[in-house]
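My questions all concern the structure below.
Note that this complex is displayed minus one protein chain, with the remaining chains in position.
Right, subunit A next:
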Amino acid sequence: MSNAKQVVLKPSLAAHVRKEWKLYSFLLIPIAYFVIFKYLPMLGNVIAFRKYRGGPNIFGTEWVGLRYFHMFMKDPTFWRAFYNNIFLSVTYLIFRFPITLIFALLLNELRNMRVKKLVQTVSYLPHFISMVIVAGMIKEIVSLNGPINTLLGHLGMEKIQFISLPEWFPTIYITSGIWQGLGWGTILYLAAMTSINTELYEAASIDGASRFRKAWHVTIPGILPTIMTLLVLDIGGIMGSNFEKVLLLYNPLTYETADVISTYVYRMGIGGKEGIGGNFSFATAVGLFDGVIGLILVTLANFVSKKTTKTSLW
């Protein structure tokens, strides 16, 4: 049967579409959505090379070449945001990635399913809380009357105005990130662990492998594709940041360590409390530069992952 089928010529594409038009018709509205709301803004990036000062002609008025790129490259505030962005992302990744993986492995070792369920339920919760509330909580907890300063007081130490001190911003950013993302970060690992063939564990038990050895030789290789996929995505995200959180937590006193590329773009383009706003073309140039680096990073990481572990996003 299948051999006979292969001899028959593939029907033409037009005939295929005619035959399956009902299935294809589902795509009409969603693909139109993607064209308008995802691809049109990508094209809208041409205003990085054209003068645009607002108005309905969203592709700007005249070509200015790389003028805006030269402008931001000369701006020390841009380079500060660039450096802060990389520092925060990389440090966060270095802490969060292993902690999440270890937490997933420990969850997997829990024998009592009700306890496991409970820990999962509790630890996923912060993921669903609005950033406004997360930022509000952080401010309350690190405030001068908050529990951390109260504890410092009991220990006989000076109170610290955490939220206004640039040297504390990375710690606040990373700790709160782990608080919010720890549980949710394990969900794809746990999904991958359920698909590991249980015979592998039985075989390892017969060979006398300890639990630690089983985790090392069965669980980790079993979830390696997931580890690599998440790592590639995270490396691609190094030029990004938790924009909303930074915007809600930083202030002019902490810009020195807290201002990242997205908040810089926001202040230059949109404005906000301390922003300039209205420099659409300039801000777009910065955003495009950032986006292209991100795309290059994810492509490189994906390439390395493909070569070393045969795991690839595409």
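The criterion applied here is as follows: a contact is a pair of C-beta atoms (placed from the backbone, for glycine too) under 8 Å apart; a residue touches a chain by one contact, two chains touch by 3 or more; residues count from 1.
Note that in this section contacts and distances are computed from a predicted model.
Between the names "Carbohydrate ABC transporter permease", "Fatty acid desaturase", "Lactate utilization protein B/C" or "Spermidine/putrescine import ATP-binding protein PotA", the one given in UniProt for the chain missing from this structure view is "Carbohydrate ABC transporter permease". The missing chain, though absent from the display, is touched by one residue of A:64, A:101, A:192 or A:228; that residue is A:192. Considering the whole complex, the residue from A:64, A:88, A:101 or A:135 that touches the absent chain is A:135.
Interface note for the absent chain: among A:122, A:157 or A:220, the touching residue is A:122.
In the full complex, subunit A touches the hidden chain at residues 13, 16-17, 20, 22-24, 26-27, 29-31, 33-34, 36-45, 47, 52, 54-56, 58, 103, 106-107, 109-111, 115, 118-126, 128-133, 135-137, 139-141, 143-147, 149-150, 153, 179, 182-183, 187-188, 190-192, 194-195, 210-211, 236, 244, 247-248, 262, 265-266, 269-270, 280, 283-284, 287-288, 290-291, 294-295, 298, 314.
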